[in-house]
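Have a look at the structure below before the remarks.
Only a single protein chain was left out; the remaining protein chains are all shown in position.
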Amino acid sequence: MMDEVSASPAPDWHVSQWFNTDPLTLTALRGKVIVLHAFQMLCPGCVANGIPQAQRIARFFGPDHVAVIGLHTVFEHHEAMPPQALAAFIHEYRLTFPIGVDLPGKTGPIPQTMAAYAIQGTPSLILIDRRGLMRKHALGTEEDMRVGADIAFLLAEAG
Amino acid sequence: MMDEVSASPAPDWHVSQWFNTDPLTLTALRGKVIVLHAFQMLCPGCVANGIPQAQRIARFFGPDHVAVIGLHTVFEHHEAMPPQALAAFIHEYRLTFPIGVDLPGKTGPIPQTMAAYAIQGTPSLILIDRRGLMRKHALGTEEDMRVGADIAFLLAEAG
Amino acid sequence: MMDEVSASPAPDWHVSQWFNTDPLTLTALRGKVIVLHAFQMLCPGCVANGIPQAQRIARFFGPDHVAVIGLHTVFEHHEAMPPQALAAFIHEYRLTFPIGVDLPGKTGPIPQTMAAYAIQGTPSLILIDRRGLMRKHALGTEEDMRVGADIAFLLAEAG
Partner (left out) sequence: MMDEVSASPAPDWHVSQWFNTDPLTLTALRGKVIVLHAFQMLCPGCVANGIPQAQRIARFFGPDHVAVIGLHTVFEHHEAMPPQALAAFIHEYRLTFPIGVDLPGKTGPIPQTMAAYAIQGTPSLILIDRRGLMRKHALGTEEDMRVGADIAFLLAEAG
């Protein structure tokens, strides 16, 4: 994890549609630790590891102090993963945490929030502290013990 | 498994499109043991258990005596699982066994081969013996030891 | 698996003590397929993989046609694995299949049945057909599908 000094503010989200929630903004969540989970519904590593871990985080830490947010960052096979297919996916996998659909890029395959955060692939896990600073940015799935500890360290900091 | 006496002939397949193969028919595969794996690409139990098992069967038994055939039997969320989405799914999950798209039903959500076989849901595993008789018909995923034994028993029978 | 022509008769067992059964002999089990599972109670691969697989074999195939036999082949740390420690192990792990204690070697650390079968380490799995021929001899743990199929092939042979 980055320390507070070297961390930069988390960019705003560009979302075309939200599932499981009213529209959400970083500003409105200020004061909570935010777990941003970037995924694609047809990414095997997301389905097998990343998404179940996001569900465990949401279940274990609860919504009062930690906000788990899914971000559907489609950067390949766009025609196979439109929002209506994501809706079926969310239903079948019984996902209950808020999920935003990243706004398609204007000039290329990379959607806008994915570009703003410089996310390199899926799954990716980003931790944002209570003050809105980006403190962790990891491609792939890390072990639960590390993720649990990282979130706890951020919760222990002053808001 | 059903014994040969009580088993009925496997119905023909109604397939709109094949992946990983030229068009296949039951008749052309006569003499081999056929493992018919019915799945939907957005079915969690298929992705977690059924499809990986089908891949293990194909890898372990090899194609000379056992034909593993996937059947995409979409009976819900049809708009989320068209053939072009299945193509992306097959690519991402690196599936190499032949997969047929079950022909949509004429009057309802159940596709035609699914109806002909009376498949109750996904994943389902159907074993067809060397003579074209349906010998096993199981909803859900059974343990590998049982499936390995069932296929071996059919292989040990005269063609 | 070895074919019947190249297979040799399974050697007799030299056992100092039996658990979960009256004394057993190869001859008395003739007509059944025998699954001989060689293990040590302090062998991590046995505890994690081999012994649970032996339990699955016993549960799946049942005792009428398949005899699962554990053989405690202690060849290292002898002082840590005497029969009374094995008794506690069998109790704690709730093992219910018959287990024989391999008779210590007269001149070295390798017990007598282990030497007669040329077992190279633990866990090892040996399959003996209905006629008493040794048809498979594998060091380490193989996947359940393969083991299930191998046992089924032997069951399908005439006695």
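Think of it as A, B and C in the order they're written, each chain with its own count starting at 1.
Keep this in mind: a residue touches a chain if its C-beta (ideal position, glycine included) is under 8 Å from a C-beta of that chain, and two chains touch if they have at least 3 such contacts.
Note that the coordinates shown come from a computational prediction; the quantities given were computed from them, not determined experimentally.
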Quiz prompt | Left-out chain, listing which of the shown chains it touches | solution = A, C
Practice problem: Please pick, from C:Ala7, C:Leu29, C:Cys43 or C:Ile126, the residue that touches the omitted chain in the full complex. | Solution: C:Cys43
Quiz item: Since one chain has been left out of the picture, which residues of chain C touch it in the full complex?
Solution: 42-44, 47-48, 77, 79-81, 84-85, 87-89, 91-93
Quiz item: Touching the missing chain, which residues of chain A?
Solution: 56-57, 60-61, 143-153, 155-157
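Criterion: only the chains that are shown with their structure count from here on.
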Quiz item: Drawing the touching chains as a network, do you get a line, a ring, a star, a complete graph or other?
Solution: line
Exercise. Could you put a whole-Å number on the gap between the CA centroids of chain A and chain C?
Key: 50
Self-check item: Chain centre separation in whole Å, for chain B relative to chain A (CA means)
Solution: 36
Exercise. Could you list which residues of chain C touch at least two other chains?
Key: none
